[in-house]
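My questions all concern the structure below.
Note that one protein chain of the assembly has been removed; the remaining protein chains are unaltered in position.
The first chain written gets the first letter, and so on, giving A and B; residue counts start at 1 in each chain.
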Amino acid sequence: MKKKIGVYICHCGGNISDYVDVEKVKKSIEDEGGVYLAKTTMFACSDSNQKDMVDDIKGNELNGIVVASCSPKLHLTTFRNVSERADLNKYNYVHANIREQDSWAHSDDKNGATEKAILLVKAAIAKARLAEPLIPNKIQAQKAVAVIGGGIAGMKAAIALSDKDCPVYLIEKAPFVGGRVAQWGNMFTSNQTGEELITKLYHELIKRKNITLFTGAEVTHNAGSIGDFRLKVSVQPRYFTGTCEEKQLQQAIDACPVEVLDEFNFNLTKRKAIYRNAASEYPQTATIDMENCTRCGKCEAICDKIDLSQKEEILDLHVGSVLMATGFDPYTPAEGEYGYNEVDNVLTLPQFVRMLELSDKKLIRNGKEIKNIAYIYCVGSRQEEDGNTYCSRYCCTSAIHTSVEVKKKFPGVYNYHFNRGIRTYGKQELLYAESLQLGDIYLQGDEESLPEVSGESGKTMVKVKDILSAGRLIEVEADLVVLVTGMVPRADNSVGSMFKLPKGRDKFFNEIHMKLRPVETFIDGVTIAGACQGPKNIMESVNSALAAATKSYSYVSKGELETEPIVAEVDAELCSWCDACTAACPFDAISMTNESSKAIALINNSVCKGCGMCLPVCPTDALNLIAYSNNEIESMIDALAAG
Amino acid sequence: MTEKIRKSAKILVFSTEKISDPAIDMAGLLKLHYPPTVYTITVPCSSGIKSRWILHAYEKGFDGVFIAADGTDCVFGESCTEKTGQLVGRTHVLMKEKSLDPARLKMAAICSVCSESFVKQIKGFNEYLLKTTNP
Partner (left out) sequence: MNGPSNQLNFDALVVGGGIAGGEAALNLASTGYKVLLVEKELSIGGKMIMLSKVFPTLDCAACITTPKVSEISRHPNITIFTSSEISSINKIAENNFEATVVRQPRYVVIEDCTACQLCEQACPVSVPDQYQYNLVGRKAAFIPFSIASPKAAAIDIENCVLCGACEKVCPTNCIDFTQEVETFQVNAKTVILATGFKLFDPLMIPRYGFGLYKNVITSMQMERELAPTRPFNTVLRPGDGKVPDKIAYVLCTGSRDATIGNPICSQICCMYSIKQAQLLMGALPMADVTIYYINIRSFGKGFDEFYQQAKGMGVNFVKGKIGKISEQGNGNLTLRYEDINEGIVKEADHDMVILSVGVLPNQDASDFFGQDELQLDPYNFIHQTDVLASPALTSIKGVFVAGTASGPMDIPDSILSAGSASSEAISYLIQE
């Protein structure tokens, strides 16, 4: 059939047309073979242009379209939908990226950019000339979602999915759910404690029959893809067959010879290898930390509900979507960074928050009552080029909130805030106002003059050139120095690599597009929520968790999904079954078949992912990828070379 | 007409939909400039590029071919790096047979945010090609 192609070249309101002469591009491609009409448009993606395209396609019976505009990552679906609305198979539409890869990249060379645009459009026309209608594959989507990480984000996502009648597996690595929030006392911007919040949510969780909660569990293996993820989950035992009587449990804990630093309190205190949950940790039961347990059997001898012989379980889960909510780690300062680990009254903010929780009548460090507290902001955030250049967002508010809490609980305390410009955005500003009213002192440094901490002769001094008082050097003797540490990605983020999740410059998991697709990732079917995507406070984490739940739900709710029909094809004439391709295929999609008594390769279309790894290994060039055939690629090369 | 001064070499880039093409997009977004005679064809995965396409490009007048490989981030699995390496190796052999300078085919892993590295590599490649190939 003769091709009748419509070409649309976008100004992008100047983003393209300021650098690319779009009229010239139009003129240069009008006479290309197959081109029936060519137009320029202010915004190709606008409603009115979409309508025009539909009318053009229908009115002129076009059987191919080329859109030259921004990156196809933004609007591929938009224009595919346009074709479908005009009853044109969507694979007859070809995109040319003349913004990100042309007008913006070559904004320094307008002629060069225009010449390049002409060739890019010609190459797209060449491809459109050869494009064939394709029918998308339909796959079954398993109506269940795996939520990885049981912090506030994961718990809320699980509840939201459950309420949409979607079965959920909530997989938490730690023996308890709650994540970081379980570690905090009174929280901003509500007067709830972490314990109250997690308690409430845990009861919501277990009330729901279609949520299966695994604690002490990790995904160890992932196969499959959107609609059909096959996960292996290893679940560590709790080493309890029931609940020990309280007295016995205490005796067992006392008997345990292993003492380790307690991570829940950020190493401020110690605990045994067998330990009780904190009040805010659920399920409310003791557990044994096998990494440190020596299996001496002392606890087992005291309570018969303890059973050290329990083994890990490996489960197979089948889900249609994965929602990642693995959270963050607080930044750990380097040795000696603002005196950390060198001066002994230097703590991090998370440690200080725990210390407050553990302190009752007096705030005491090393036997001395604390009067002056110095907070040093932006530790581990807003660093130079190669470090963590980002702002951690939660910490100004958190530090101020904590300092206000301290003052309420211990009115004699003086707070000194060594900040780099306070960022209590939105309503959080009121905390800052409150703190100023309470008489807290704010001293501001900048990247050139950061505060310094020194600890000599039993005195800890913090000094800074305060830009708020014309750069005067101000020195404070502090009984406690609190390093306001930022958020960093989890030290062990291997589960992300298992799903091949891309990371951003800040090393957090990256969304596809902050505004268009903020909870989706480049890996179809995997969404991200909470602080694993970047620093967030609780409200922001929950908002993103619910948004991600809605997205994950949309993948599985209909029970069926369309996938790209881009798979490998075998040319039966050329194939002589040498078997080279089976080794190249990472998905075992190729097997042997007999066709008219000749052995040839057979592609299993529902397994083939369309990577094309088999193509280059074929000695007879019998393999092609649909939509990327020799003909298509080489004609694009011809078009690009012609300039 | 004055003789045209060749400012930049003609380079064909094979990028990949999910990994290296987003990086090339981001280079544009950040206005990191590179020569406008660099053209991209996007494929699903760098390990699916055929030698004949590469050779076809030289035949049609491209000075260089740059494979912006997925590297270890490839969504189709770890074997991608190795397989892309192998296809480059095979193509180098074919290039030598045709007395083409194997350095005219370059491969580098470009992660989805490696815009700066992409631009650096392309600029270096462009300079090399300008020195070694005739217009």
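Here is the rule we go by: contacts are C-beta pairs under 8 Å (C-beta built on N, C-alpha and C of every residue); 3 or more make two chains touch, one makes a residue touch a chain.
Only a predicted model underlies this, so the values are computations on that prediction, with no experimental measurement involved.
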item: Selected from A:E61, A:D163 or A:E245 as touching the chain missing from the view; value: A:D163
item: Of A:Q310, A:N543 or A:T582, the one touching the omitted chain in the full complex; value: A:N543
item: Residue touching the undisplayed chain, where the options are A:G59, A:P411 or A:G426; value: A:G426
item: Sites on chain A contacted by the missing partner chain, in the whole complex; value: 11-15, 42-43, 45-48, 50, 70, 74-75, 78, 85, 152, 156, 160, 163-165, 187, 189-190, 192, 197, 200-201, 382, 389-391, 393, 396, 421-430, 433, 467-471, 504-506, 508, 514-516, 518-519, 533-535, 538-540, 542-551, 553-554, 557
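The rule is short, and it goes like this: only the chains that are shown with their structure count from here on.
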item: Geometric centre distance via CA averages, chain B-chain A, whole Å; value: 29
item: Residues of chain B defined as touching chain A within the complex; value: 8, 10, 12, 18-19, 21-22, 24-29, 31-37, 39-41, 43-45, 47-53, 56-57, 60-62, 73-77, 79-80, 83, 87, 90, 111-113
item: Chain A residues touching chain B - in the complex, by the definition given at the top; value: 71, 73, 97, 99-109, 112-113, 115-116, 119-120, 123, 500, 502-505, 510, 522-523, 566, 584, 586-587, 609-617, 621, 625, 628, 630, 633-634, 636-638, 640-641
